[in-house]
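A single protein chain has been omitted; all remaining protein chains appear in their positions.
And now, subunit A:
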Amino acid sequence: MTIKYTLPARLLHWLVALGIIAAFALGLTTDSMEGFSMQKLKLINYHKWLGISVLALVAIRLLWRLSHRPPELPAQMQPWEKQVAHYTHMLLYVLMFAVPLGGWLYSSAKGFPVVWLGLVELPNLMDKNEELAGTIKFMHKIGAWTLVLLAVAHAAAALKHHFIQKDDVLKRML
């Protein structure tokens, strides 16, 4: 009998996963679009809305995680394997906060406030600053790529547990 993560934890996990994939795909798309167009304007806004949604969900997730102990990892896992899993999860959490916050900061630096879903205007995190904006965008990009590559490793590890070790690591989250 597999002891699973609680239902809210599972829902939040998969919602955040979908949000990150969609936001990353949109980010790559808009970043490769030249010039100024209606399409680009819309996609950039959708990207921002997704990013802020992910940030909010991750904040809820973290609070839930801190107040609910996750199910134990399989006893047959080596201590170092558990350590690697633990630090990967910590780094994923750090990036899930840092990447959307970086995007929000970049938007402020460019002089474009973030208006979530076109409804809620968020405060600017800094004054307009074109010089810093370039650096912030670069950091946002590096962070996003690191997050996505780490998430791919995370998913690969889960699949390895499921199909090779045949343990219940993946099932805990389904």
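The definition used in the following text is that contacts are C-beta pairs under 8 Å (C-beta built on N, C-alpha and C of every residue); 3 or more make two chains touch, one makes a residue touch a chain; residues count from 1.
By our rule, contacts and distances are computed from a predicted model.
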"RNA polymerase sigma-70 factor (ECF subfamily)", "Urease accessory protein UreD", "Lipid/polyisoprenoid-binding YceI-like domain-containing protein" or "sn-glycerol-3-phosphate transport system permease protein UgpA" - which is the UniProt name of the missing chain: "Lipid/polyisoprenoid-binding YceI-like domain-containing protein"
Full-complex contact with the absent chain, from A:Leu28, A:Val115 or A:Met173: A:Val115
Listed residues A:Lys42, A:His68, A:Lys82 or A:Lys160, member touching the removed chain: A:Lys42
Residues from subunit A at the interface with the omitted partner, ascending: 35-36, 38, 41-42, 45, 110-115, 118-119, 121
